[in-house]
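All protein chains of the complex are present and in place, except for one that has been dropped.
On to chain A.
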Amino acid sequence: MTTAAAATDSPTPVAPDITENNLQPFFVLHQASSQKSNKKSSRTAKTRRRIDLSPSLTKSVENLEVEKADEGVDHGYVNKRMEAFESVWSKMESTIKDVLRNLNIGVFNEIQRWVHESFNTIKSFGTPSFPEATQPFPVVKDATSKQVFTGLVLTKNMEFVDDLLTFEELGLHLKSQGYHVANLSSLDFSVKNGIGGCLRSLLRQLVMVTLDAHDISVLATWYREQGNCNNPVVIIIDDLERCCGKVLSDFIIMLSEWVFKIPVILIMGVATTLDALRNTLPSNVLHHLCPCKFILGSPSERMDAIVKAVLVKQCSGFRIGHKVAVFMRNYFVSQDGTITSFIRALKIACAQHFSMEPLSFILLRFLLEEDSQVLQGENYGLPPEVLLERAFDLPSYRNKIAERNFDTLFHGLSELKKLQNQWSTVLLCMHEAGKCDKIQLLDLFCEALDPESGILRVSDTRKGLQKDSTVSPSNKDMHKKYASLQKGGFICQAIRKVRDLPAMQLCTLLKGWEKHTVDIPEIHDKVKELLSLVKFEDSKSLKRDLIEMSKRPASWSHLNLEKDSKAASEKAARLAEFMVGKYMQPLECIAFHEVVCFKNVDKLQAALIGDPRRRIQVDLLEFHNIIQCSCCRRHGNTLLPSMHDSSIMHTLAQEHGDLINLHDWYQSFKMVILSSSDKGKHRLKHSPSPKKRKVTTEPAKLSEAAIQARFCKAVTELQITGIIRMPSKRRPDYAQRVVLGL
C-alpha cells in the first residue's frame, strides 16, 4: 500500500474529485489553515465548538425552508448558546459522576480493606532473599503461598459498558492508597493475543515500557527495585465472562507461581453469578484462587440515583418533556439497557435544546443566578424586544392580559421555578412511598410528567381543595377529583402502598417526607402532625400493651393496635393524594416551560438511534417525500421512468420472493424505463421539479446498452446498501434479496 499522499496546500472550497486520492486508502485532505482566527477558546479541554456553517451549504431538503425561517436570525448566536450548553452539561455530568461515586464508595472501601489484609497475609509468607529476588524465575515456598487472592465483584449487570467507569474509579481509588494498579479488559484476554496480550498491557501500565518480549520477570525486577515492594500489585479485570478461559487460566497459573515474588491481588468483575467462575476456569486453576465476594449496587439503584440527582432535583435547571422521558425510559428498558446510553441521550437532548431554542440561554443565567437584571443584560445576541416577543409568543403562555415586559417574564420564570421545586418535592415523597413496593423512580418520573393527568389534577385542585385536606372528602368526591390517580399508575400504586404500611415503616416514611418537604410549609406541617400522631399512637399502644396485657386477651389489644395504625396509614395516604393533587403540576402545564424543557422526541430519536435498515429502504421506496418531485406526487405508487433507477429496481424486487430472476428483473426494468404514454411525455415536458437527477430524454431513444448499463449500476447500488446479494455459482441467474421488507 502506498503511504498517504502529500498534504494539499490550497484550502479552496472545491469538492475534490481527484482520482488518485479516491484510490488511496487514506490521504490528508488539508492541514490546518494558517490563518487561525483569534476566537476566544473555551476554558475546558473538552470543548466542542460548534462549527459555524454558512447557510449556502447543502442541507436536507425537507428541512431547508423551515430551518431557514427559524435560524435566519440566530444561526450566529448558536455558538454562544453552545457555550452555555457546555456549562450546563458539565454541571450535570459532574453531578452524575458524584452520584455514582457515592454509590460505590462503600464497596470500594470494603475492597480496599480486603486488599490491605490480603497483602499482609502474603507478606507473612516471607519476603524473597536477595538471590531469590534477582533470579528470573519464580520461587515457590509451599502450596498455600501459591494462592492468588481474588476479589469477585458482582456487578449484577449484563451490560459491561456501565461498569467500565466503575472499575476505572476503583482503580483510581486504590491508586490513591498507593497501590500499584493495572486495569485489564477482556480484549487483553482474547485468543488472538494470547497471554502476551495481557502481559503487554500489564507491563505498559505498571512498568511504562513497551517491549517486544513480554515476560513476567520484567515485572518481578521492577517490583523489587525502587521501593515498589511496600505495596501490592492489584490487577483489575473488568469482565470475567468475556475473557477467553484458556488465556485467563494460563495467566492465573502464572500469577500463582510468581505471587511470592510479585504479590498480586486480582479483582474480577462478574456479571451474572459466581458460578461463572466455574464455567470459565478449569478446576485446577480454581484451586489457585482464594476468592472473596463483593456486591455492587444494582443498575436500577444507579438509575434511580441519577434520575433523582439530575432530573428531579434542580441540578442544572434543564428538563425533559413527558414524551422525551417516556422514549428514554422505553429505550433503556426495552432496547439498549445501559445507563451509559441514557446519559448520552440526555446529553444529546440538552445539546439539541440549546441548539434549537433561542431562549435556552436563560436557563443558565436565570435559574442558576436568580437575577432579574440578567435578563436585560447580555442576551446572547437577542435584542430585548425580540426576546420578549419570543417569550410571550410561546404556546405555554396564555395570559393575554398581563403586560409584556421583563417584570412579567421574570415573575413567570420565578413561578415556574417554584412550581417545579414543589413538583420535585412531591415526586421524591412518592418515591419514598414507592420504595416499599420497589417502584422505580424513573417510572414515577414519567408518569408525573404527563401533562394530561396533570391538567385533571390541577383543575380538580382549583375547585376548592384548599381546606384542611387531612380530613378526607367524601368517597364520591375522591373518585371524581382523583380520577387520574385511579388509573392504576405507579403513583396510585405508591399511595395504595402507603395505606397498607405497618406503623414502623409508616414512621420511617413520614420521617423521609419531613426531610423532603421543608420548602412547602403546608405539607411539612401536616407531615409533622401525622408523625407526632403516629408516634403517640405507638407509645400509647405500647403502654396499653404493658398495662393491660394480663387483663385483656392478647387478640383484643392486637386488634386495637392494628386499628390505630390503619387510621394513621389512611391519613398518610390521603395526605399523599392531597400533595399530588395540589402540588404536582407537570412542567408542560406551566407558562414559559419551553425555555427549560426539551420536548422534541423525534429529533432526539433520530440522532440517538440510526435505523439504516429501515431508513435506507424508505429512502428508496418513498423518495418522493424527500425529493418532492411533482411527477410522483401526481401518480402515487406507479413506477415512472423519471424515478431513480435504484428506486425502480427496489420496488420491482418487492414483487419477488427472496430470489429474483435476473432476466425477469431486467425485462421489468426495461419496460418501466421505456414506458412512455403520451400523457407521460407531456408530463415530462412540463415537470418543473429541479430536483430530478436525470436529463429528460425521449425514452424511445435509449439503446439496449444504455438500459443494461443502468440496470448494472442500479444492481451495484443495491449491493452496496446490502439489500441484495450477487448471484452465486449455484444459481447464476438469480440475485438474492437479503433484506425483505421494512
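Here is the rule we go by: a contact is a pair of C-beta atoms (placed from the backbone, for glycine too) under 8 Å apart; a residue touches a chain by one contact, two chains touch by 3 or more; residues count from 1.
Please note the rule applied: contacts and distances are computed from a predicted model.
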Protein name (UniProt record) of the chain left out of view, among "Aldehyde dehydrogenase", "Potassium channel domain-containing protein", "Origin recognition complex subunit 2" or "tRNA (adenine(58)-N(1))-methyltransferase catalytic subunit TRMT61A": "Origin recognition complex subunit 2"
From A:L274, A:I295, A:I626 or A:M671, residue that would touch the chain that is not displayed: A:I626
Contacting the left-out chain in the complete assembly, out of A:H116, A:K156 or A:R204: A:R204
Option touching the unshown chain, where A:L23, A:A213 or A:I401 are the choices: A:L23
Touching residue (missing chain; options A:L346, A:V534, A:C597 or A:V739): A:V739
Touch criterion as defined above, residue of A:E257, A:D336, A:E432 or A:E577 at the omitted chain: A:D336
Residues of chain A (touch criterion as defined above) contacting the omitted chain: 1-4, 11-17, 20-34, 36-37, 41-43, 45-47, 49, 51-54, 57-58, 60, 159-161, 164, 187, 200, 204, 210, 336, 338, 340-341, 344, 348, 606-610, 612-613, 615-617, 619-620, 623, 626-627, 644, 646, 662, 666, 693, 708, 711-713, 715-717, 719-723, 726-727, 729, 732, 735, 739
